[in-house]
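See below for the structure under consideration.
Every protein chain except one is present and positioned as in the full complex.
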Amino acid sequence: MTDTLHRLLRTPQGMLGLVLLFVLLLACVFGPTLAPYDPDAIDFLGRFAVPGARHILGADQLGRDVFSRLLAGARATVPLALAATLLGAAAGAVIGTLSAYLGGLWDEAIMRTVDAVMAIPGLLLALLLVSTFGGGALNAALAIGIAFAPGMARVTRSVALTARQADYVSAAIARGESGGWIVLREMLPNVAAPVIIEATIRVAFAVMLFSTLSFLGLGAQPPLAEWGLMVSEARPFLHQAPWVIVVPCCAIALTAVSFNLLGDGLRDALNPRDEQ
Amino acid sequence: MTPALSVQGFTLDYTTRHGTRRVLDGVDLVIAPDEVVGLVGESGSGKTSLAWAIMRHLPRNAHEVAGHILLGVTDLRAAGPRAVNALRGRRMGMVFQDPSTALNPTLTIGRQVTEVLTYHRGLSGAAAWHAAVDALRHVHLREAEALMRRYPHQISGGEKQRVVIATAFACQPELIIFDEPTSALDVITGARILALFAELRRQTGVAALYISHDLALVSRVADRVAVLRDGKVVEEAAADTVFRAPHHDYTRRLVDAVPRPERRLVFDAPGEGSLLRAEKIAVRYARRRLFRAAAPPATHDIGFAIRPGEILGVVGESGSGKSSLARALTGLAAFSGGIQFAGRTIAGPRDMDRDYRRAVQIVFQHPDASLNPRQTIGQILSRPLRLYGGDPRSVPALLEQARLPADYARRHPHQLSGGEKQRVAVARAFAARPRLVICDEITAPLDVSVQASIIALLLALREAHDTAYLFITHDLNLVRQIAHRVAVMRAGEMVDLLPTEALSGAATHPYTRELIAATPVPAGT
Partner (left out) sequence: MSGAWLLRRLFTVVYTMLVVSLLVFAITQVLPADAAVTLLGENATPAALAAVRLRLGLNDPAWRQYVHWLLHLAHGDLGVSMRTGQPVAPTMLTALGRSLLLAGLSLGFMLLIAVPLGVLAALRRGRPIDLLVGLLSYLGVSVPEFVTATLLLIVLADHLQWLPATGYVAPSENLVGSLQHLVLPVLTISLILVAHVSRMVRSETIDILHSDYVRAARLKGLPPRTVLLRHTLRNALLPVITIVALDVGYLLGGIIVVEEIFAIPGIGRELFVAITARDLPTVQAGALIMAGTYAVANTLADIAYALLDPRIRYD
């Protein structure tokens, strides 16, 4: 574990990704303490305050401090994006590994069905699910998790298939190892790494999707300080107070970038071969 | 008379993340016109780098430290990019190792031949087309005109290599570099390509640099042979004297390691009775998918018996079914028929119990793939010990038996060389104290000297444990050194099964005779 961390820090992407994520983690954990104002505190006199001494990043259309809302938004977005990705990865991993293990006609049938589900664009599937479950942040996360499952199933299956056809698995079969041992001890350590990398990059996508759903009004509901929601609420006031929109936009982008960077860094760090 | 190629004191470095590596060190090499010089070396010797240096195709991290390369009177190192382009294909050509990747899959054969003619000989349209057809006929390709319109994937490996050779000869260059041109082809096709090469050489008098790791083959093809080791030329002599009377220690070791059928390594006779008897083994990879028919069977009814302590060699080309046979015997592929072992009949993988699996072990061809990259050597070796009731603490003993240092137990596979990994694979097979070990082309990807040490290891282990081997290989010379009996497979059938001595006799299948004729025996023997 520490070995991976060291190798991660040696790559520029890994280093940058970890730094950014650390900042994010601070915002999530200590956000409420660090915030100068209460994120929900309305102040009609201070509406559209320009970024300056009183409000570092200005105030929005209801006089709420943008910086405080930014910090609160981290808490509203990131943990749920992580949860959604975990859900999708877990469901996908089960389907994908099962399909690879069964092989033959079963594998083909499962994969064709997975491909068919993927014909529905991810955002659309999430929208359909959310409209059925009802709006709200938790339901949005659940919908995103379900929408991710087919894609993760595909990735897991292809990795599992490669591992299954490797000679070291054949050696284990020839030894008479049980199916469970082969899957857990021979295949899983080799399957885990690529799946973790893919999942990390997916978190970036989950953040983007989650904020999009909130922007469209079907994710986090007001008065939550979710970044996508902040953008959509401030849209009518684009002209008067662009900073209210720009700040959460940058936050979303930076969060997605940091997970992408971490994923890329992990790709190098988790590859056992580069250690000549 | 000006030599066709003159390399003087050439030194080349590569800079990597871990520092600078000297790949070629003061190499001197001269090729006279109408002479073929063989360049022999093991992996890492630098022979391929020399080829790239001559063709002026070095990677960005390569630094030419010193020396000259002269093609005729032209200084190649001083030539600018445009001059180099004019030289390539016109005055010097190259034939590559793998013909299936050397041809552009989306262009017709005709296009790939005419483009050299168009660019270098200024021919165009119909003239170029006719010249290309002539070039293809010259390398004995049938239906040359139809071939012009085909794509690479529609012709065989041997035909593709002839196309590549035709392209190289098309502009009548002064020098052609051959980079292991037959190693990706099966033995019989390879022999035909070599015959073609000899014929073309007689006709055109082109100078050639023939690069290979196969000393036996090179000595048959070249006039003179240069031996390269770690970037230095350690010996240079006429082809037949290199084998008969090598000077340098390294050359001597290399020559010793080359398998020669008359140099027998196994002198005892196998035990009585049958250890394992296979009856009518047929393997079918029946992958029935939607709208697709099942593939033809990999092996038809194969039957044979192995005696205790016997070494049974199995030779054949790729697709002959020898690997499928190995997979059937170890329960990796479904099969029909039966295996008689220790008084039991085994009709399928499900019948193989712990005793059978313990007694019959397998070592695979590619050591990178057969060892789990995420486990340590110690974990890899202790598993079979645990499984078959051995003592997990005897891992160091196993490593010692395989001539590996004890601290390798803590290492991961990627930290070992190819030969070392293969030793671990062998040690893993022997951890179970098997009665029969199936070796599926285990030395094919290795250098010849590493191969010799692995064979020595196998023979030593056989002495100690009285194990039998089913030794699968495509190298007939190797199998004649160690096997008691040899089985010859072709297209899923076992066409011959004879004692090794009988192979040179007359009572052999025509295919076996063809195989023996195609296998190169080193010159001077």
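Chains: A and B, in written order; residue numbering restarts at 1 for each.
Definition applied: a contact is a pair of C-beta atoms (placed from the backbone, for glycine too) under 8 Å apart; a residue touches a chain by one contact, two chains touch by 3 or more.
As the structure is a prediction and not an experimental result, all values here were calculated from the model.
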{"item": "Which of A:Leu138, A:Ala192, A:Val257 or A:Leu270 contacts the chain that the document leaves out", "value": "A:Val257"}
{"item": "Residue touching the undisplayed chain, where the options are B:Ile31, B:Ala102 or B:Ile281", "value": "B:Ala102"}
{"item": "Sole residue of B:Glu115, B:Asp230 or B:Glu493 that reaches the chain not shown, by the stated touch rule", "value": "B:Glu115"}
{"item": "Touch residues of chain A, complete complex, unshown partner", "value": "112-113, 115-124, 127-129, 131-132, 204, 208-209, 211-212, 215-218, 228, 231-232, 235, 238-239, 242, 245-246, 249, 252-253, 256-257, 260"}
{"item": "Chain B residues that touch the omitted chain in the full complex", "value": "55, 57, 85-90, 93-94, 96, 98, 101-108, 115-116, 119-120, 151, 153-154, 164, 167, 290-291"}
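Just so we're on the same page, only the chains that are shown with their structure count from here on.
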{"item": "Euclidean distance of C-alpha centroids - chain A vs chain B, Å", "value": "47"}
{"item": "Contacting residues of chain A [partner chain B, same complex]", "value": "104-105, 108, 166-168, 170-171, 173-177, 186, 189-190, 272-273, 275-276"}
{"item": "Complex interface listing, chain B residues touching chain A", "value": "18, 287-290, 327, 330-332, 352-354, 357, 361-362, 364-366, 369-375, 383-384, 387, 412, 414-415, 428"}
